[in-house]
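Removed from the display is one protein chain of the complex; every other protein chain stays in position.
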Amino acid sequence: MTEQAHAPIPYRIFVVVWVLLLTLTATTVAVSRIHLGPLNIWAALGIASLKSALVIFFFMHLKYERLFFKLFLLIALVTLATFIGLTFFDVLYR
Amino acid sequence: MTATSSATASGRGFLAPNGKGLFGWIFSTDHKRIGLLYMYAVLTFFLVGVSLGVAIRLELIAPGETIVSAETYNTLFTLHGVIMIFLFIIPGIPAIFGNLFLPIHIGANDVAFPRLNIFSWWLYITGATIILVSLFTGGGPPDTGWTFYVPFSTETTTNVPLAVFGVFVLGFSSILTGINFVTTVHRLRAPGVTWGRLTLFVWALYATAWVQILATPMLAITLALIILERFLGAGLFDPTKGGDPIMYQHLFWIYSHPAVYIMILPGMGIVTDIIPVFARKPVFGYWAIAFSSIGIAAAGSLVWGHHMFVSGMSDMAILVFSLLTFIVAIPSAVKVFNWVATLYKGSISLDPPMLFALSFIFLFSIGGLTGLILGSAATDVAVHDTDFVVGHFHYTMFGGTGFAFFAGMHYWFPKIYGRMYNKKVASLAWGIMFTGFNILYFSMMILGLRGMPRRYYDYLPQYTNLNVVATVGSWILVAGMLLMFLNLLRGARSGEPAGDNPWGALTLEWTLSSPLPAENFPTVPVVERGPYDFDEGIQRP
Partner (left out) sequence: MSDAGHSATHKDYTGAKLGMWLFLFTEVILFGGLFVLYAVYLDRYPSEFGSAAQELNLWLGTANTVILLTGSLLVAVSVSAIRRGSRGLAQWMLWGAVFTGAFFLFNKYLEWSKEIGHGIYPNSPVLLRKEHGEVIFFGLYYITLGLHGLHVLVGSVLLAVMAIWVRTGRINREDFVTLENSGLYWHLVDLVWIFIFPLYYLLL
């Protein structure tokens, strides 16, 4: 018995995603050259998150996986975010 | 043709030689053999850790230098901590009893990744060996305390890099076990084993496995940074280069606090499985206990800063972490209430597993309540780094996890070996241990409240009497443990054959032969009832 979660993903989807990723890369470089103060880092992280979402959902097939895979990824990311966030309760208020 | 469930017909079940000799054990992919491999390795290191503890108490029986120098004393408590924490308590229950019984509890024939499982054991052995080698090479055994705080850990000439690397390897063993168990619970449950029919031991192991996966890598990077700091001097924790030593503490405790939940959750799981059997009652509040395991894992990952109240952290952080620490007490208390409610109006039988389980509740409660004193920042300032802390964590880790471990040993012994130990001697050993334990560690808490610092080999004369009392308590405790282990050894060799279900329990392992068979379920079991349904008037044997 071979269980297949989904049909093989068409190549063109990957190519489209790749083009989007390159576009976002160019965007992030361009935006970073403009002085936006503290906004720069958040813009960079925002674009990086978008790129990551593309890699995770398409290249890593998460879009086609069962719900609990997505839930588990969310748990891992929230965990890391919490570690950083709670640390900042110290660092920001020294 | 079904596998017989009679021990005598099949001989020694999974214990029987399979023609491969030693290699049939150390390269086995059978979860039951791997569980025993872990047991023998873990108990060996436990005894080493106990010896170190005895040595520490001998030094502390009198003020001044008694049997060792100050430097040696530092290595004693460092090794005691490293061995007990990384080689006994963290792996202990999951790697031994989890490996032995998790697959059986869910009706599976093995874990999801059997080869990864034996690889985890080899990582454990490798990590332990590396730590042992560090004792005799380089600058000798580390003297930093098991917490390896900077700057001392980056400056001391002792063999910190090798010891820390050994712990790093052990971390991977833990991570792989966690990955194996989560996947196993999700993918290998037999028909009818719904989430609501899992044993609470499995729920506890599941929650623990998540913490192993998400917290241990933080330890890995922290340890790697110590080694890199010693060799590269990047300065990430060095104020002379712009670094912040408190950041080391954050990274270290982000793992090491959840680690204590890795330690206690499986122990709570064992206790939860034992109490219904020896109270002859269904467990009270199944879902409350199941979700409290998840709750403890989640909330316990948010509280690490309570180890750092006097480190120089901001007041805001002190407030936040103290508040979060109080919150994590809630799911733990839920469990205590549910255990006690399970006992209420039960038909209690004080067999050795039950003695250990009941004393777990008592000892863990003391540990947990003293944890609140530590979690409250104002009181913590007075007791931080005193023997009060040492008393607290021994009540939780030893009185808690340790006693739960012994409970598991006495509960599952007949299932593993097909023989019964002498119950009277086991109960006597328990009584001696319980007495010695409280004399030893309660004295420490009083000493701590009176101001005796931890990790000091010397102390002011006014602390002498209680230190003598504590040391004598340690001898009583060790005597009890020796009696316990000797009794179990004799039971394994020549105890009376135990039946398949000497305790009259309802979980799946008791439907199999004693000793456990080589193949768990030749035909896939179908489960139609919960693991604690004692309402059906099942007779105690």
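For clarity, chains are labelled A and B in written order, and residue numbers in each chain start from 1.
FYI, contacts are C-beta pairs under 8 Å (C-beta built on N, C-alpha and C of every residue); 3 or more make two chains touch, one makes a residue touch a chain.
These numbers were taken from a predicted model, which means no experiment stands behind them.
Student: Among B:Ala16, B:Ala70 or B:Ile221, single out the residue that touches the unshown chain.
Tutor: In the complete complex, the chain left out is touched by residue B:Ile221.
Student: Footprint of the hidden chain on chain B, which residues?
Tutor: Within chain B, the residues touching the omitted chain are 108-110, 112-114, 116, 175, 178-180, 182-183, 186-188, 213-218, 220-222, 224-225, 228, 232-236, 241-244, 247, 250-251, 254, 519-524.
Student: I need the residue numbers on chain A that touch the omitted chain, in ascending order.
Tutor: Where chain A meets the chain not shown: residues 1-5, 8-11, 14-15, 17-18, 21-22, 25, 28-29, 32-33, 35, 40-41, 44-45, 47-48, 51-52, 55-56, 58-61, 65-66, 69, 72-73, 76-77, 79-80, 83-84, 87-88, 91-92.
As a convention for this text, only the chains that are shown with their structure count from here on.
Student: So how far apart, in whole Å, are chain A and chain B when each is placed at the average of its C-alpha atoms?
Tutor: Roughly 37 Å, centre to centre.
Student: Write out the stretch or stretches of chain A touching chain B in their complex.
Tutor: That would be residues 68, 75-76, 79, 82-83, 86-87, 89-94 of chain A.
Student: Once bound in the complex, which stretches of chain B touch chain A?
Tutor: Of all residues in chain B, those touching chain A are 186, 210, 214, 218, 246, 250, 254, 301-302, 304-305, 313-317, 320-321.
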